[in-house]
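Omission of a single protein chain aside, the complex is shown with its protein chains in their original locations.
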Amino acid sequence: MKVRWQKNRADVGDYGSEAPTATHRVINLRTWVLVASILGAAFAALFLPFLLSTYDKEILVLFVINVMLVLGYRTITTMGGWSFAHTAIMGLGSYTMAILTQEEFGVSFWLTLPLAAVAAGIFSALLSYPVLRTRGFYFFLSTFAAGEALRQSYKQFTGITGGTYGISFIPRPESILGVSFESTISYYYLVLIFTIVIAIMLIMFNGSRFGRTITAVAQNEELSLSIGINTRRYRMIAFVLGSAIAGVAGVFFANFNGIINPADFGSSLMFKVIAAAIVGGVRTIWGPILGLFYLTMLEELFFSYADWVPLLWGVSVIGILIFAPNGLESIATSFLTRCRASITRLFDALT
Amino acid sequence: MQILVNMISLSAFYVSFALGLALIFGVMRTINLAHGEFYMLGGYVLWLVVVVLKGIVPGPAIFMVALVVGCSTVGLLGLLLQLSLFRVLRSQPFAILMATLGLSYIIQVLVMQFIGPMGRSVPTLFRGFIRTETMIIPYQRLAVAGLVFVAITVLWIFLTRTKPGRTVRAVAQNPRGAILQGISLARVSAMTMLIGTGLAAFSGILIGSINSVHPFMGTDALWRAFIIIIVGGVGSIPGAAIAAVLFAVLDTSLNATGMGHLAPMIDALLMLGVLSFFPHGLMGTRE
Partner (left out) sequence: MLILKSVTRRFGNLAAVDGLSFEVKKGEIFGLMGPNGSGKTTAFNLISGFLKPSAGEILLNGQKIGGLSPHRIAGRGLVRTFQITSVYSDWTVRQNIEMGHHLILGGSLSTVADRRVDLEASCETILTFLRLKEYEHRKAGLLPAGLRRTLSIATAMACRPLLLLLDEPLAGLNASEKLAVGGSISQLRDNGVTIMLVEHDVRSMMSLCDRLVVINFGRKIAEGEPQEIRKNPDVIEAYLGRSEGSYA
């Protein structure tokens, strides 16, 4: 009784980036396309800033910082949770840096980077105790409330955080090896390097047994428990890792702007992050980046109608959920698969 | 004594707002993040009605008209939402959550564009107050508390004594069993959405009559509703009511002792504390 449920290898290939088996490392057309696009993107990334106006350069820097933030968010979603506290935790990193680099403490920017990651990490680890007992909706709601509480404390502890006025005159990083970071272009390369390193780290983490276990827990928690996986621990690791990355993003965000206040970490930025994840999709690393790119393009295109932008984002989110729930990445992937199929057919026809 | 008045007043507001959300979640198993925006729209309806009828009709009448118009139109809007978006995404409750998140921004932007980003204040419609030795009770607040009390009683009667109401509760407790009994899930969902959204508008009108209305009042209120629902217990309607009163008492006390600005933090900490020991809230029995 052989049932005709056979699917083609393309399905399995889609999960190639997560499978540890050697069979999917074979060089094929898809790999060439991938390599070409990575090189193209790298080229663009390296030289783009010189082509842009001052304003656009700043947008580019903020875009890269947001990419870092969104990558951190995706890490949390790999364990199945959609948090709403992400940008508030980012703020923790921001305030850590902003406070410590002030004159009275005089800590070097470079030291505040790991400190901010640690601060965000510790907070999220503590938060995970109550919050990871929940799933799905309740996780969303409880992180919503926790994030709001955190933001409120940014407003309330005026002595430390400057309250609603925040902290200004945040100094740029000290020079390293003679390279100063006062200019936008040098700052761009700084955040670009950090983001690329983090992205590579996450790709490796995803493909490792660690990352796969987290995916397993997200797929089927009951089963994972029964085969000995400490689901609580793995979910917490994803949550803490993603939050630590948010903390680092927060450092750059606040530092680049030179000024922060609690409003920066409110629900509109959080919505942007979530929208990027939904519109782009979270299965791959580049999915949320694609989503963020789309949202940022929208924002820049409608610059003169800036107030309408959240509405456009909202419409985009609803549209994707209805028509392409797996996000832009799935549209891109199936498009590329079909290209590959047609090119293969072309090859066959010619030979 | 004044504090007691404030507590009751705040309880009334929290209960009506959270109850609508809890109802929708309990029955339809999905959170409407745009709930806050429906609440906000209710408030704006009040403002509009005031603008139109001011001076023509006495205050209390304006209030009643606003209630009728507001609850019905916003309720219908909610129904429309349920029939369109919720139906389409019916199989993915989490997608509905995200879609309503997007929707809330759409509504906010529309309100800001067509009415204006600044808040609007609504003049007191029930003028005057009772003054005793120990306290002052504005009639407005009295009316608000009274109306909430009436609404909750009506809701309670509806849910426990009427057939449609009991059907709603049946679905909330056991959706599959309800279907097997021949209950139309679609109809119950529609009805629940109508009532739940109407309740949101109702609380929006009540609060609008006391404070001002502004495009972001929904988001301000929503997170508190979340805390209330989580503490009360997911899917539990009485739980939501009890938690609402609890937090109203807590917040009023904090306000009275001059620690009002710490209220959001303390509320959230309380929620996290409860969650640590009762992952399903105080009265949650779901799952």
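For reference, chains read A and B in written order, and residue numbers begin at 1 within each chain.
Note that in this section contacts are C-beta pairs under 8 Å (C-beta built on N, C-alpha and C of every residue); 3 or more make two chains touch, one makes a residue touch a chain.
Nothing here was measured: the structure is a model prediction, and the numbers come from that model.
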| item | value |
| --- | --- |
| Where the missing chain makes contact, among the chains that are shown | A |
| Contact residue for the chain not shown (choose from A:231, A:296, A:316 or A:330) | A:231 |
| Among A:37, A:180 or A:208, residue touching the chain not depicted | A:208 |
| Residues belonging to chain A that touch the chain removed from view | 1, 3, 5-7, 9, 11-12, 15, 19-21, 208-210, 212-213, 216, 219-220, 222-231 |
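Methods note: only the chains that are shown with their structure count from here on.
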| item | value |
| --- | --- |
| Chain A-chain B separation of Cα centroids, rounded to whole Å | 34 |
| Residue ranges of chain B touching chain A (in the complex, touch as defined) | 25, 30-31, 85, 88-89, 92-95, 97-99, 101-106, 108-110, 112-113, 117, 219, 223, 226-227, 229-230, 234, 261-262, 264-265, 267-269, 271-273, 275-276, 279 |
| Chain A residues touching chain B - in the complex, by the definition given at the top | 82, 127, 129-131, 133-134, 136-138, 140-142, 144-146, 148-149, 152-153, 156, 267, 271, 274-275, 278, 307-308, 310-311, 313-318, 321-322, 325 |
